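Handing you a structure now.
Missing here is one protein chain; the remaining ones are kept as they sit in the complex.
Chain IDs A and B follow the sequence of writing; residue 1 opens each chain.
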């Protein structure tokens, strides 16, 4: 029983971790992309479609990543090249993504999906309890863990990561030193889009292998909250992602048990918890100020 | 003067007809310049003369529209700061290009070859900084460092690339006189090693002291090339400004009246992690007095302004009083109603909203104090746009604000003209107390002299004026009394005539005397000598 619950928690947390890891890199570069929900749902529909057409879920995974990344380019073009307001453009991306995915996925409704199968590690997966949890998961779970480690290494150990942090801290200084702010930000935005797309692919290939309109159900927004919760640090994204995932799953189990609370109130829990977590993490203005990338959301026009 | 041709033949860098347009405005127009190996070359000019644009082109940050850059005998095009560094050009920016959230070593690493490991960079930076007398800890975060230390990072960063030419943009504007002396020693060391220095400044005595040659810019054009040691400050100033700048006049012994503004034991905790706490600040300013507060940037000037203006009221009501009334807990408009006026340091986004018209910006500071004339309709508070526009027009006339159009956006005015408007906006009310933070920062000489004269005239008419400034020349020009702020502590105030430059420098560096709360005249006089 516990094992089954933990398994579903892992599956529910993985897309949050993946999407938040991507957004974290984008925000570290000083760009606030509120379109995670839109990129995620685009990833979900692209992944479902590609997997359905080819029959290979891995192709779907790749399509989800590409779909999210391409869709994020739209955001990049508006906010980086045309210096449009990042908040408004992020909202636009979400609204367009929800609409467009509904249109694209119209013919997918009701079709059984292709599920991404777990990768079973021989021997390791036979370890009681731990084995099935950690060594009999699908590719996206392993990717999510690799992503967290990779993003941490990239941001804090690599020179390109240093550049990204520098741009997020002061794009003016970075430009004066000869760092190509716009190009680097494009890449950071696309990385965020690719991750959101992968997270969406996980939804339509693993979590519920089918296409349902609006199936992201606010997870993109929760991923955004997760980045704030994590104070822009990758390891905390992992921890936070599992807390949020667990809340979502536990309320489902509570509904199944029928603990006397109306199901709607239990369904509110993930959203209410997000608010509570935001309160806890934001109420100390000083730490928020220290952690937030100083240029987050600010427009940048290089003088030439 | 040396023969121009012979210098140019062996020059390290020479520039011919360099031109840069921003839209239709020529920031640099056909600039010629040559720098010999091993010389300290001054680039003189007022704010807005095109100095920064010129050096940004030399460092590859901006691309020229026309003209040639010749480096070591061959024509080059410098497409990026990376290319400039590869040629052997290093740059120390005026507004530092540093990253507060990163460590010193990380800041330096960003402009070096990515293959060099961070640990090695830290090591080299530490040893280099020792060699040039610029102590630095590579692992500290920039946010925790003083302005002087930040400048050292920029210099060390430039030196690590072993440059043949190092460009410094207004380096002493943020330093104490003693820190400036130390910087000059470093520059002489560089010169002795055969490196060239392009030294940008508008401080004439500095240029005369350390530079071998000077090129003077005005309105984007070269107006003179000379040996500064052969010139007088007046002749240099004429080349820079084009005309004689009106000298500021003031009475030697002004009549002082009642205390109009006072702070007693004012302490304020730092509001943000990057702010400075005010510690037990006391000051009194009388009618007819200009109190100038000197200090290096980032020592609590902004915080002092916030507390005195009431933008951030303080808990202890009695710690600030205006015209005898305790106002510590009163907000800015309450203090304005008592007759106070305020001019913050930052013009754009603090003293004025850039993309709003001048008349809107007039209403910005006076919606409450001039409620009767600017608003109507009772509780609805309907704005009387025509009355406000009329007043804005009058202020522009009185302060000689040059603008395009009747009521343009604040953003379209030059720094000097916008500052004249912002000062005029307060003077127009005839405030009995005026507090100004950095009144002439980034302002051309003509506007600066006009603003300083206006501040002196206001005091002469019986108001109390506080001028917070980093510019020591300005301080000596306007002050009746001088106090120095350092790390959030304010020194006692001394009569301007009794304070030497050295003494101010020591106070700016944080060396306070033991009797700082003893304000008796004898003690002050004794200390000043």
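Please note the rule applied: a residue touches a chain if its C-beta (ideal position, glycine included) is under 8 Å from a C-beta of that chain, and two chains touch if they have at least 3 such contacts.
We adopt the following convention: contacts and distances are computed from a predicted model.
**Student:** Name the chain not shown, per its UniProt record: "Response regulator transcription factor", "Nitrite/sulfite reductase", "Heme exporter protein C" or "ABC transporter permease"?
**Tutor:** Per the UniProt record, that chain is "ABC transporter permease".
**Student:** Which one, B:234, B:269, B:315 or B:382, makes contact with the chain that was left out?
**Tutor:** Checking each option in B:234, B:269, B:315 or B:382, the one touching the absent chain turns out to be B:382.
**Student:** Where the complex has a chain not shown, which of B:206, B:360 or B:428 is the residue touching it?
**Tutor:** B:360
**Student:** Would you mind spotting which of A:54, A:117, A:160 or A:288 touches the chain that isn't drawn?
**Tutor:** Counting the whole complex, the residue in contact with the absent chain is A:288.
**Student:** With respect to the chain omitted from the figure, which of A:4, A:82, A:127 or A:256 is a touching residue?
**Tutor:** A:82
**Student:** Among B:24, B:74 or B:127, which residue is in touch with the absent chain?
**Tutor:** Hidden-chain contact among the options goes to B:24.
**Student:** List every residue of subunit A that touches the chain not included in the displayed model.
**Tutor:** So the residues of subunit A touching the unseen chain are 34, 74, 78, 81-85, 87-89, 91-92, 95-100, 102-103, 106, 213, 218, 221, 224-225, 228, 262, 264-265, 267-268, 271-272, 274-275, 278-279, 282-283, 285, 288, 301, 304.
**Student:** Provide the residue numbers of subunit B that touch the chain removed from this figure.
**Tutor:** Looking at subunit B, the ones touching the missing chain are residues 21-24, 63-66, 309, 311, 331-333, 336, 342, 344, 346, 349-356, 360, 363-365, 367-368, 375, 377, 380-383, 404, 408-409, 411-412.
In the analysis below, only the chains that are shown with their structure count from here on.
**Student:** What's the distance between the Cα centroids of subunit A and subunit B, rounded to whole Å?
**Tutor:** 45
**Student:** Give the list of subunit A residues in touch with subunit B in this complex.
**Tutor:** 159-160, 162-163, 165-166, 169-170, 172-179, 285-286, 289-290, 293-294, 303-304
**Student:** Contact residues on subunit B for subunit A in the complex?
**Tutor:** 22, 60-63, 80-82, 84-85, 93, 95-102, 106, 109-111, 114, 272-274
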